[in-house]
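To start, I am sharing the structure in question, which I have written as structure tokens.
A single protein chain has been omitted from the complex, and every remaining protein chain is retained in its original position.
And then chain A:
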Amino acid sequence: MASAVAQDQSGAPPRAPVPPAAEKPARRTGISDRRLPYLLIAPAGLLMLGFIAYPMLSVFYYSLQNYNPTKPWRNGFAGLDNFRRIFTDDPLFWDSLAFSAKWVAAEVSLQLAFGLILALLVNQTFVGRAVARALVFSPWAVSGVLTTTIWLLLYNPSTGVGRYLADAGIGTYGSSVLSDTGTVFWAAVLAELWRGVPFFAILILADLQSIPGDLYEAASVDGANRFQQFFHITLPHLRDAIILSTLLRAVWEFNNVDLLLTLTKGGPAGVTTTLPLYVAVTGFEAHDFGYATALTTVAFGILLFCSILYLRLSKFGGDRK
């Protein structure tokens, strides 16, 4: 579809002198109203064509190649070898996929739950609401690397909260949650939650504000209590926003490299290596571009499959109420 953008510009389309063009002359821009929209979307279309569509195609192309700039003598067409390697003798792939799934499931479900509660709270009228909103939303603007910076300070055994708690008699000295394979997952989840919950809360709050107040008044006149109102008015109204933001967030969390790369570097012992992190390491540290793009293709397929399945199952945009 985007390719049509480019075509419509170069190959001059047959321009019949249609009546609307006669009614609406060129508005002194020298370009007819028929061609103007194509001209306007051309920059966006070309950028997306060149830097999203073309790279996507080249991912598929490279995935069939042995391509490693440090070992040029082995480069060439590989067929489906890369894919066979992924599915038959690469335990790291399955480990990273399992960790990705665990990470996305934990992050999205917890962010949704806390985000919903937070949005409902700051949607109430209370003294100091504007200040409270500004403060609880603030981590949303923080980058993954800054989140890492802050939580490294908090988790470090000599500078973190643990040490001060130990001084007060709670817990022990000198243990770092980031170097323990048993706790590192939840430590990373907590750090990302800190930044991710406000995102959900903002989106849900925006949608909450579009619910007409009359609905609640009518419901309470009919004797519905707050929980009944929540389940029969609020939740159905939020449905599409929740489905969409959950999907977007799942893709973003699947894709999250900033935080994990700097907080745990995929460790300890590889237990926090997600699939995109594994792709990045394979591509940019091992220089195995062919294999990295094959991994990308598989990851993309999984993501696409899950997205479609999710949209089907959730009946997005379907009958409301």
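Heads up, the rule we're going with is that a contact is a pair of C-beta atoms (placed from the backbone, for glycine too) under 8 Å apart; a residue touches a chain by one contact, two chains touch by 3 or more; residues count from 1.
By our rule, contacts and distances are computed from a predicted model.
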Checklist line | Which of "Hydrogenase formation protein HypD", "Cytochrome c5", "NH(3)-dependent NAD(+) synthetase" or "Carbohydrate ABC transporter permease" matches, in UniProt, the chain that is not displayed | finding: "Carbohydrate ABC transporter permease"
Margin query: Can you say which of A:101, A:146 or A:189 touches the chain missing from this structure?
Written below: A:146
Check: Which is it among A:109, A:138 or A:228 that touches the chain not included here?
Finding: A:138
Note to self: For review purposes, identify every residue of chain A that touches the missing chain, sorted by number.
What the structure shows: 1-2, 4-5, 8, 27-29, 33-34, 36-38, 40-41, 43-45, 47-48, 50-52, 54-56, 58-59, 62, 114, 117-118, 121-122, 124-132, 134-136, 138-139, 141-146, 148-154, 156, 159, 161, 164, 194, 202-203, 205-207, 209-210, 213, 216-217, 220, 226, 241, 244-245, 247-248, 251-252, 254-255, 257-258, 261-262, 276, 279-280, 283-284, 289, 292-293, 296, 299-300, 303-304, 307
